[in-house]
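With one protein chain withheld, the remaining protein chains of the complex are depicted in position.
The first chain written gets the first letter, and so on, giving A, B and C; residue counts start at 1 in each chain.
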Amino acid sequence: MNDCCGVAAMPDVQNYADTRQLAINKVGIKSIRHPVRVADKSGGVQHTVASFNMYVYLPHNFKGTHMSRFVEILNTREREISVENFESMMRQMVERLEAESGYIEMNFPYFINKAAPVSGVQSLMDYDVTFIGAIENGRYTHTTKIVVPVTSLCPCSKKISDYGAHNQRSHVTVSARTNGFLWIEDIVRMVEDQASCELYGLLKRPDEKYVTERAYDNPKFVEDMVRDVAAALEKETKIDAYVVESENFESIHNHSAYALIENDKTHPTQISSEGTA
Amino acid sequence: MNDCCGVAAMPDVQNYADTRQLAINKVGIKSIRHPVRVADKSGGVQHTVASFNMYVYLPHNFKGTHMSRFVEILNTREREISVENFESMMRQMVERLEAESGYIEMNFPYFINKAAPVSGVQSLMDYDVTFIGAIENGRYTHTTKIVVPVTSLCPCSKKISDYGAHNQRSHVTVSARTNGFLWIEDIVRMVEDQASCELYGLLKRPDEKYVTERAYDNPKFVEDMVRDVAAALEKETKIDAYVVESENFESIHNHSAYALIENDKTHPTQISSEGTA
Amino acid sequence: MNDCCGVAAMPDVQNYADTRQLAINKVGIKSIRHPVRVADKSGGVQHTVASFNMYVYLPHNFKGTHMSRFVEILNTREREISVENFESMMRQMVERLEAESGYIEMNFPYFINKAAPVSGVQSLMDYDVTFIGAIENGRYTHTTKIVVPVTSLCPCSKKISDYGAHNQRSHVTVSARTNGFLWIEDIVRMVEDQASCELYGLLKRPDEKYVTERAYDNPKFVEDMVRDVAAALEKETKIDAYVVESENFESIHNHSAYALIENDKTHPTQISSEGTA
Partner (left out) sequence: MNDCCGVAAMPDVQNYADTRQLAINKVGIKSIRHPVRVADKSGGVQHTVASFNMYVYLPHNFKGTHMSRFVEILNTREREISVENFESMMRQMVERLEAESGYIEMNFPYFINKAAPVSGVQSLMDYDVTFIGAIENGRYTHTTKIVVPVTSLCPCSKKISDYGAHNQRSHVTVSARTNGFLWIEDIVRMVEDQASCELYGLLKRPDEKYVTERAYDNPKFVEDMVRDVAAALEKETKIDAYVVESENFESIHNHSAYALIENDKTHPTQISSEGTA
């Protein structure tokens, strides 16, 4: 790895000039784990472990970046990085790396304390969350991506069957580019309110009766799920753009049903297209 | 890697003697993919792609094994290995490696053509299958491991709710040490017959009505699932020992319900214990 | 799942009109496995197993799509789908689903028979390949994505050390949107020619000497890797747009070094940006 850190006696290979005339969109480190601290809506602070991807833009005339500086940024923060200082960590990174653009993706499990719907018994539910920060042309954009596991119950199965209806766990994933502060809890709520039923860590029997009947009363196709979540995301003015996906791990098949809606409110007439290449 | 293959001019490091007095239980290659051909019960031959682990025992006085010979065995078989010649591939391996014991694990997706229960429309269902062969003290043992995805429907949820019942996809995994030939299809059938309902690739609406009602009529706890499969495995005289597990990806929680039964019929009074160390 | 297949007596829920005014960008099935057949450059045909994602666009005024038709398309092709008929499978899908846009991602392991550099001994190397087809506004675009595992050797480590140099396995991933036919083998070659050294399934000792010295003679930073591959992709006129990534699983760290270059030759001045939302 081209870690070259000011030791004068050693050749500093990555500082050589480069003549291939090819800038590098992103260069850095990937899949490095670090403990972090995240503030939660209840006023507390959650300790969790994050996996980081940290990249900068490299102009065509530089041979390499300074890999060790990315790791230094993580290690100089006393092992703790909060959501409040995510932009400042981004700014520090592009400054330390002398870069004009930079990107950080920080993926971590996050817990919400939920009360069961009837008994009120409390337990933690876990969610996969990713903060995605980008600085381009000096402008910072923040995207929060959350995977919310829910119950989906099939309207067709309910309608055509004399009794019962197939249901299953589904993953609803929201990526929201925000222009103001939103709690993770707020985005999770927008999703869980649209599901056939939300999930809980701990349910007593009266709770299990409740969630069973609630899902049956509230059937949703995968299409309904993404539309109803999209409608909620459209209304939230702190969200500039979003992608909502639902993957239903069908209990009657060995494959998933899937749907996706995306919209950039700042470019409302744009036709959606695949971004691969 | 210590590939040293008869080139006289080069030092053959792994043939040196070793003085640490420690035999190696298993040494070889892991996670190498190769196309294979497997005969199926319908009389055809299935082309699939397998991932292989291939190991031998190494006595304390040998420094290393011959890694490249494992790969040669895969590549000299014209890219095709059938279930019929699995033992002979094992025998070839221990001979080529001059080993007294050897192990091969071959994991691959396998397809069964199923007819939907009402419409009769046909489609493929995929299963993860692993053949596990061992030669120890000259004796060959064969274990087939199959992950069978099924529907499970909760009896408690059905009983306590006015309508509906939570259900979900479950993975029932059977590892069966056999003393005679059994088709993959035979073991899959033993599992699917015990499930709340089996899965299909393709279902028309009358089929969807059928599987919904069948699962509701046939609720199973995770405990019932492993017991009913175990009872079927107990009866099959070609099976000497088995482990049956069920993991239910609960549609009302973000974790799984899980159960396991294991039995070695050739050591019937043995107390089960963790095998980690 | 909303499988509704022309059975008049049953309500066809997903054909109801929808009033939420939200079109769905992609809806369909995800992670369904099916055997396929792919022609290779040597003139043969390779049997492999693919995982498919199949989606269509759904206008705002339709409640749901016809999930079972996706599965029918896979099952009516006699279990075999070749690269030659990928576009026709796409056309068939959008017609059967009465959709204006459609997307198929087909991911599969692919094998290339390689000769070791000195001994000439032959063995298979496996590559992860994804065909990504899209039909939008009647226009078909095809993207091939290939993960090519290679050796990378660090120039800095070589330069500053009295002997040795750290090296490791790296994954170079190319996504190429093509305007004409390219063999998988052709794209793999463009990558392997740029690596410190390419990988082989089987190496004899003289081969191992060769690849060790070749990597040492040919050190590459992660930045060099993506630049050198990008330069090759720029020259290939059958490629309209590309993304090239390299992830080096550093042998001296527990994280990866990573770099990415992307370019759309049909929009040459476009500034690259994150596509999340």
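Following the convention adopted for this analysis, contacts are C-beta pairs under 8 Å (C-beta built on N, C-alpha and C of every residue); 3 or more make two chains touch, one makes a residue touch a chain.
All values reported here derive from a predicted model rather than from experimental measurement.
Visitor: Specify the residue from the set A:Glu72, A:Glu98, A:Asp193 or A:Asp217 that touches the hidden chain.
Guide: A:Glu72
Visitor: Quick one: say which of C:Glu72, C:Asp126 or C:Asp240 touches the chain that got left out.
Guide: Hidden-chain contact among the options goes to C:Asp126.
Visitor: Using the document's contact rule, name the residues of chain B that touch the chain not shown here.
Guide: The list for chain B reads 1-4, 10-11, 13-14, 18, 20, 22-33, 53, 55, 58, 63-65, 67, 71, 103, 132, 134, 136-137, 141, 143, 145, 154-157, 159-160, 166, 175-177, 221-223, 226-228, 230-231, 240-243, 247-248, 250, 252-262, 264, 271-277.
Visitor: Which residue numbers on chain A touch the omitted chain?
Guide: 1, 3-5, 7, 10, 12, 32-35, 46-49, 68, 71-72, 74-75, 79, 109, 111, 122-124, 126, 201-206, 208-209
Visitor: Against the chain that's been left off, what residues of chain C make contact? List them.
Guide: Its contact residues with the unshown chain are 125-126, 149, 151, 153, 156-157, 160-169, 197, 199-201, 203, 205, 208-209, 211-213, 215-216, 249-255.
In the analysis below, only the chains that are shown with their structure count from here on.
Visitor: If I list every residue number at the interface of chain A and chain B, are over half of them used by both copies, so same, or under half, so different?
Guide: Same, since most residue numbers here occur in both copies.
Visitor: Go ahead and align chain B to its copy chain C using Cα positions, then give the rotation in degrees, nearest 5.
Guide: It is a rotation of 180 degrees, to the nearest 5.
Visitor: Counting C-beta pairs in contact, which two chains come out on top?
Guide: Looking across every pairing, the one with the most contacts is A-C.
Visitor: Using C-alpha centres only, name the chain that sits farthest from chain B.
Guide: Computed centres place A farthest from chain B.
Visitor: From the C-alpha centre of chain B to that of chain C, how far is it in Å?
Guide: Centre separation, chain B to chain C: 29 Å.
Visitor: Two or more other chains in contact with one residue: find those residues in chain C.
Guide: 1, 3-4, 10, 32-33, 71
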